[in-house]
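Quick notes on the structure that follows.
Note that one protein chain of the assembly has been removed; the remaining protein chains are unaltered in position.
After this line comes chain A, so read on.
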Amino acid sequence: MSTDLVGGVLGESEPRSGPPVALIDLLDRLLNGGAVLTGDLVLSIADVDLVHINLRAVIRSITGEEPGPW
């Protein structure tokens, strides 16, 4: 089985091929994707009140007004 594709294999001497991950691509996934847990959770980003956040323009451009299920 070929493993070259995975590329992320940690070796310090073997960085992932290709350009570094762009922050906006990362935030697409970390603010919209990822498993959302409920219950005895203290907090997740979904709970943060964005109204008072200077970055809200940035974050809303990624998540939209209502972070929604697709």
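By our rule, contacts are C-beta pairs under 8 Å (C-beta built on N, C-alpha and C of every residue); 3 or more make two chains touch, one makes a residue touch a chain; residues count from 1.
Definition applied: contacts and distances are computed from a predicted model.
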item	value
Hidden subunit of the complex - UniProt protein name among "Peptide/nickel transport system permease protein", "Gas vesicle synthesis protein", "Histidine kinase/HSP90-like ATPase domain-containing protein" or "Fumarate reductase iron-sulfur subunit"	"Gas vesicle synthesis protein"
Those residues of chain A which, in the complete complex, touch the missing chain	1-2, 4-10, 16, 21-49, 52-55, 57-59, 61-64, 67-70
